[in-house]
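Excluded from the complex is one protein chain; the other protein chains are retained at their positions.
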Amino acid sequence: MNRIWIHLIAAAILASSAPAWAVNPDEVLSDPLLELRAREISKGLRCLVCQNQSIDDSDADLAKDLRVLVRERLVAGDSDSTVLEYVVSRYGDFVLLKPPFKGATLVLWLGPLVFVGFGLFAMISFMRRRRTADGFIAPADSKAASRPSSSHAPLTADEQRRIKELLRDDHA
Amino acid sequence: MTAEIGHFALILALLVAVVQATVPLIGAHKGRQAWMAVARPAAITQFGLLAVAFGCLMQLYITSDFSVLNVVMNSHTDKPLLYKIAGVWGNHEGSLLLWVLILSLFGSAVAVFGANLPPGLRARALAVQAMIAVGFYLFMLLTSNPFERVFPVPINGRDLNPLLQDPGLAIHPPMLYLGYVGFSMAFSFAIAALIEGRVDAAWARWVRPWTLAAWCFLTGGIALGSWWAYYELGWGGWWFWDPVENASFMPWLAGTALLHSSTVVEKRDTLKGWTILLAIIAFSLSLLGTFLVRSGVLTSVHAFATDPARGVFILGLLIVVIGGSLALFAWRGPALVSTGLFKPVSREGALLFNNLVLATAAAAVLLGTLYPLLLDAIGGGKVSVGPPFFNTVFIPLMIPMIIAMAIGPILSWKRADLMTAVNKLWLALLAALVAMAVVSVLRSEGPLLGIIGIGLAAWLGAGTLIELTGRIRLFRAPLGESLGRLRGMPRAAWGMTLGHLGLAIAIAGMTGAGAWKVESIQSMKPGETVQVAGYDFAFEGVKSSQGPNYSIVEGTFNVTQNGKPVVTLNAEKRVYNVSSRPTTEAGIHTMFTGDLYAVIGDEEDNGGYVTRLYFNPLVVWMWAGVLLMMFAGTLSLTDRRHRVGAPKKHQPSAATAPAGA
Partner (left out) sequence: MQSRFLYILPVLVFLVMAIYFAVGLTKDPKILPSALIDKPVPEFSLPAIEGGYGKGFTSEDLKKGKVSVLNVFASWCIPCRAEHPFITRLAEMKIAPVYGLNYKDKAAEALRWLKELGDPYFAIGADTKGRVGIDWGVYGVPETFIIDGRGKIRYKHVGPLNQEALDEKILPVIRKLSK
């Protein structure tokens, strides 16, 4: 019967991702500027019980409480960052959908830059290796270039014919 | 009895796959024709067996056989027939069965239509396909058997998640899987080529149709999922950088890169190792996507905690398939010699740049998606990586790529002059500047990104058209000649032009919907009117009714603009009988300039209703652009050059979807 339990639990988890009812009219602040700030802050805070939704998108009770809390803090005159600090001090960095830049997230934030750098490096070194004196390009490994088919199976006559056919097609 | 037949067919398929994975491979190695010839009938037999198994499960769902656990968990007698059928793949076990069904479909397609392929390549590719299949069959039979019986037999089922009871989501998984599994063909051909040690223009052409078909399906699958989120989740959002979405987006990025790099292999005989690697990566990301979502390592792990066998098996399978193929690449990859030569500024160079950006984007999305898991694994604490991160990283990567997308097609192969190309594009630059100026006047309060997005869309759209006019020598040759050239243009070239145009249109749509959405949330009583983006939404009231397995509360809004009637919107809220869970059906009116979008919520104590009214600018452009991209892919697929892999009498489109064959 253990299996049944797994399915029940899985169903319960699915249930928590029901359609979002998000912000309700009674929560909306009368000051449109404050409300706009509240929305922006809410979009960056994670709904803890639903995983992967912001409190702005979630209909969970806790999300609603947090939305109301954010608005109360704003009305009380807190700055955006103070409000975020207030929530983070209670729930940790986990509530921030945009993780802060610090030791634990160094790899996350610098990763994409490293990828770009590495990609550029690989691309440039690929080009470099194939350059010759006249500015045009040839494989660095001249031995390989002189016998291009040595390391792989030679083409059969039939295959040669078909490639020719293909290339003719191309220009047709 | 039906369940047992299905189960038995699955076991037989495993045995056939084991034979198909070994005998042809040995045959190809030793040059024994008879052994290699085993692959084709085996692949077709596998498909037959899987069709039987899948048919059995479908039959169990249609007849609501509640002695089968899978049916109990995901169906109900009152469910409409369409969703009884869709319920087959609306769950872990059934979706795996669909996955292997599609895998065997592609395998048998190669067997049937691949008569022109070199026998060695075909035998090896089919053997690799069968290896993947063996892994999946074992996983299903050992940990996720869809045919498991349950006793005592319950009186009725638990019903399918109401959110999944929707036509869009019913066909979303099959589309997505056709894409995921389609990349398995490119993967199998890549592995076969590594074993043979040969990659050439012919190889690139044989692989291309499969990659194109997979790409079209995946594009469609992602778009369908996004469209579903847009109209079903009820707040007009369409992309959330959710792990589930990322799982399908990463293979799309890698597949798009593969599509472009394989052109270089085909035309210029270079970038071979990279293209092989991309083929491996595209499928690896598909596998990762299939499993991360299904098993929930990222979102909800209770299934794992109680059933560790699945997790261990999945990890083992990933290590064998991905690790094994990458190890093979490390070993055999250097043997692939590229002969084509080119300068950095050339068509090849531009395609390489496109590949660099797409690969970096895929890697960045992968990093963001997995980072919480990775950090937790080393005890580094819990973090969330949400939309703000992905937008911050992804958008800056895309901007240079879109700029380059207009330039690349104008550059000639081998070597080109950048200034000549840029000179040709002055009109595109002008178009972009004008578009940005117009937008910044019209939407002065909007975000800067909105202006940039529209500028990029105009640049890419105009640039693509300039390339087209250059190709047909419009205004430079007599009109008749230009039209003749237009007619004579290869379909693959049309594919590129329309594909890029589609992206330009889609970017405009995404920008509009992202930057200038107007939202109004309020409590409305019948008779009240609210103005949103210049449209007056008059709330007429609600009426209740009954659907097949749900009850409906339907709110009606009469929308007018300056007193002139525009449309009557009906927004539904449904409550499903079995699960008593609600879903929303937004009332949507699509216009060229944007969508009017109304959602009705709960009744309040004072007799009013919570209503959410939106104006989502340019949303239809997004779907239209994506459809154009899919059309472009399909058109390119029908290019005569791709008929190589299929006998002459068949249309290539039939070669990729021979369901009736």
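For clarity, chains are labelled A and B in written order, and residue numbers in each chain start from 1.
In this section, a contact is a pair of C-beta atoms (placed from the backbone, for glycine too) under 8 Å apart; a residue touches a chain by one contact, two chains touch by 3 or more.
As the structure is a computational prediction, the values presented were derived from the model and not from experiment.
K.L.:
Could you list, sorted by label, every displayed chain in contact with the chain left out?
P.N.:
Per the contact definition above, the missing chain touches A, B.
K.L.:
One chain isn't shown here. Among B:Leu60, B:Met131, B:Leu169 or B:Leu277, which residue touches it?
P.N.:
Considering all chains, including the one not shown, the answer is B:Leu277.
K.L.:
Please pick, from B:Met1, B:Ile155 or B:Ala377, the residue that touches the omitted chain in the full complex.
P.N.:
Candidates B:Met1, B:Ile155 or B:Ala377; residue touching the omitted chain: B:Ala377.
K.L.:
With the missing chain put back, which residues of subunit B would touch it? List them for me.
P.N.:
Subunit B touches the missing chain through residues 273, 277, 280-281, 284, 297-302, 304-305, 308, 311-312, 315, 318-319, 322-323, 326-327, 329-330, 333-334, 370, 372-374, 376-378, 381-382.
K.L.:
Could you please point out the subunit A residues that touch the chain left off the display?
P.N.:
With respect to the unshown chain, the touching residues of subunit A are 48-49, 51, 61-62, 65-66, 69, 88-94, 122, 125, 129.
Here is the rule we use: only the chains that are shown with their structure count from here on.
K.L.:
How many angstrom lie between the centres of subunit A and subunit B, each centre taken as the mean Cα position?
P.N.:
Distance between chain centres: 16 Å.
K.L.:
In their shared complex, at which residues does subunit B touch subunit A?
P.N.:
That would be residues 69, 73, 118, 148, 150, 158, 161, 163, 196-198, 200-202, 205, 232-235, 237, 240, 242-243, 296, 299-300, 302-303, 306-307, 335-339, 341-344, 352-353, 356, 359-360, 363-364, 367-368, 371, 375, 380-389, 392-393, 397, 415, 521-523, 579, 581-584, 601-602, 610, 640-641, 644 of subunit B.
K.L.:
In the complex of these two chains, what residues of subunit A are touching subunit B?
P.N.:
Checking each residue of subunit A against subunit B gives 2-7, 9-11, 13-15, 17-26, 28, 43-44, 46, 51-54, 57, 92-99, 104-105, 107-108, 111-112, 115-116, 119-120, 123, 127, 130, 136-139, 144-145, 148, 151-153, 155, 159, 162-163, 166-167, 169-170.
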